[in-house]
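One protein chain is absent from this view; the other protein chains keep their places.
== subunit A ==
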């Protein structure tokens, strides 16, 4: 067989193997992504086959939309608090797991049963957000039957006659949702940080120990700088999750696609879905999609830039 024929056969193989995956991906992922930009400049309702080009009208309307601006603000709040709280807790527990054991002759060591803890902590990660929504809906119940109120009443911190309506308190609802996200996420990042800690060569710690570094010093001067890459990646992932929040808000809070009470838990994704599926404003919803994308991108870049440090090789 000549070289050319073999080359041709190979090209056929490459094309044959790539055809179906690319066709599917192009149809259902890339093309809709691209189309969103186009639709965002139209007044398309989604129902009628015709629509007009309206230029930047949707974006101008968005800028004036009180509900959307409130939602944006909530997303930004979550964007700061979700990553910070989750990463701090995960780092704390990962350090405890890996260095919380007694000092032995061989230096600091992990606690016993760290494998068990890792299995338990990771478990929320495999549950669907729908399950979390029902679970925490029950935990936050506004009567004594809710786990949280039940405990607080038993401890005497809350009056039995006036339990707290967690998800209906305008000032509390967003923080209640935030707790669910943190509860869900800590295990995942703990496993991640734990693995990163274990990949750090042991002799670095021994050297630090010989130089007389305490545990706190070891953590801040040795562990954290070496883990910085993973912390940074985690901040970006968590930021992206904080920009979404659709499932929890739409299922746990009051209102069409959630957001209640009185828009106090509204996030961009719920406003988008309401406009698309309930108000039939497809073009407007597309404009929100674009804003969501731009913000996600900008914030990822900022996070990566702002937390940039000199990379440490080991």
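To be clear about the criterion, a residue touches a chain if its C-beta (ideal position, glycine included) is under 8 Å from a C-beta of that chain, and two chains touch if they have at least 3 such contacts; residues count from 1.
As a convention for this text, contacts and distances are computed from a predicted model.
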Identity of the absent chain, which is to be given by its UniProt protein name, from "Protein glxC", "Sugar ABC transporter permease", "Transcriptional regulator" or "L-serine deaminase": "Sugar ABC transporter permease"
Sole contact to the chain not displayed, among A:67, A:85 or A:111: A:111
Option touching the unshown chain, where A:59, A:122, A:175 or A:228 are the choices: A:122
Hidden-chain contact residue, picked from the options A:84, A:138 or A:224: A:138
On subunit A, residues whose C-beta touches the chain left out of the figure: 9-11, 13-14, 16-18, 20-22, 24-25, 27-33, 35-36, 39, 46, 89, 92-93, 96-112, 114-115, 117-124, 126-131, 133-139, 141, 143-147, 149-151, 153-154, 183, 186-188, 191-192, 195-200, 202, 205, 214-215, 218, 223, 230, 233, 240, 243-244, 246-247, 251, 268-269, 272-273, 276-277, 282, 285-286, 288-290, 292-293, 296-297, 300
